[in-house]
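Down below is the structure, laid out as structure tokens.
The complex is shown incomplete by one protein chain, all other protein chains being positioned as in the whole.
Now for subunit A:
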């Protein structure tokens, strides 16, 4: 039947596609995945055989997107008790890699016909899978492939935004906050203003990164993009209110962990320490601050197990990072701060 309308080898694609749709309508997700996977393989063969042309790429995009979403569905609806978690998604990633290899290897076609222009779309699909199954280390070779691609600037804007969102998250995970800021800022600024959901997703990562670098978000922005939960955190950090900070950490623990920002939020505590100590300094209005005064402040804000030595350890870290200018005298148990600008603004630090 299909053969009458489409010619080989594309007829195969149509057949698999229809079968897959039928399986989905019957809620047989695993079967649907198997069919979509066979479809992807057939498609890989087709694009491989097409030399010097890339008009088929849009079809590939759709097929690969479908593959990932069907795999996600099959994964969550898995019924058998012999499969391993993440197995289907891992297999889907392998199929996507198959397409990716074909595109990446196409280096003989002319610039307008090259399939290499399709790489970024696939990389983004792969990122989505790898982030879901928590295999971030697999992203590295993909990033390298894109960064060294001569078409780096010619990929479509939407794909570039997605790409930078994931690379930014990866950089954040690797504690490279400068790079994370750069990538995420690009993603946020270029993301279309009506894509509120995407903008919100970007902000979940951009806000903590920015805060760590000393920039405080405005309440309106947080409200506008429905991430007002961060506002309490902003206040806790700005006021040096460690008690509130700890409470928020506990309250939002699972949210922070799920988004993978728990440890970066935890780092904001260092800034909260700085702000608290600055307050103590302003209240005492002296350049020689007794360590005891700082410790008292810590204890009064719920850090009850912190003793003098640990207080000094915290201050030492702040001095080392340049967040406080001064030195500690262990003999006198005093922190001696600089007469000029003892607490330089965070944004002035490299």
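Structure notes:
FYI, a contact is a pair of C-beta atoms (placed from the backbone, for glycine too) under 8 Å apart; a residue touches a chain by one contact, two chains touch by 3 or more; residues count from 1.
Methods note: contacts and distances are computed from a predicted model.
Per its UniProt record, the hidden chain corresponds to "SAC3/GANP family" from the list "Vps72/YL1 C-terminal domain-containing protein", "SAC3/GANP family", "28S ribosomal protein S30, mitochondrial" or "Mediator of RNA polymerase II transcription subunit 21". Touching the chain that is not shown, out of A:131, A:173 or A:231: A:173 (per the contact rule at the top).
Considering the whole complex, the residue from A:64, A:222, A:328 or A:346 that touches the absent chain is A:328.
Of the candidate positions A:109, A:198, A:229 or A:317, contact with the hidden chain is made by A:317.
Mapped onto subunit A, contacts with the missing chain fall at residues 79-82, 84-85, 136, 173-175, 253, 257-258, 260, 262-263, 266-267, 269-270, 309-310, 312-317, 319-320, 327-331.
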